[in-house]
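Yeah, one chain of the complex is gone here, protein chain that is, but the others are all in their spots.
Let's look at chain A:
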């Protein structure tokens, strides 16, 4: 087990290092100097040079890179050029908004997705299954920026019951969370349906029935637990995608989270915040996958090591 964990931690470290390197290079490959973007076209060369040196941009790219890596270990990403406070602090301020958005979307997707998938699988090709499958396919196909705009048109413009953006009023999270949840919900429904259908054909389900167990117990205990094994794996992967999807949804709804921060920071060439954002998102992705792997071992005794 400890060897496995060491292996996982090492590969996680490589993933984070790789992502940090790519974003470091990529953001510098985007045309536009941060100092020029910040000071505007009227700035004198002296002003620009002063700003560049105060943020260390006058040093060689390689020494900037080394400094970035060394500081990253202590979650120090340097000062934000745009906001004048440590980039780590900027991230910490935006993180709760994105985390709550992702958490609510996850809950909506799981709480609605499991029952819908189960009902569909119990009566395949029944009317519930047909309706659900049409909705889940549509939900996956619609781009979230379009869904977001439609929701704003309906609930903010026409019905005037929800704010179109921001995070000030308590109901503000509903529309971004639903928009983010929709494709995820569709994936969960289809995963649960196909997973359960497959498991219901297995021998041990027949055994459970031959034991005279009620169908609710056969499905709820014997089938569901086995169905969870593939579902958890893919839900974990999709949850990473949820963080990515948050970038678009937060922009549409002006939700003050990491996604919008990332977009704004890219526009301002705020290198330190962009780097910090990406590193934190990748870290989240890696952590989710680690949790999924541990859950997997918990759910399936066959992959438990050392038992």
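Keep in mind that, in the parts below, a contact is a pair of C-beta atoms (placed from the backbone, for glycine too) under 8 Å apart; a residue touches a chain by one contact, two chains touch by 3 or more; residues count from 1.
Here, contacts and distances are computed from a predicted model.
This figure omits one chain of the complex; the name its UniProt record holds, of "NADH-quinone oxidoreductase subunit I", "ABC transporter ATP-binding protein", "Amidohydrolase family protein" or "STAS domain-containing protein", is "ABC transporter ATP-binding protein". Per the touch definition above, the residue from A:7, A:130 or A:211 contacting the chain not shown is A:211. In the full complex, chain A touches the omitted chain through residues 124, 202-204, 206-215, 217, 222, 225-226, 229, 299-302, 307.
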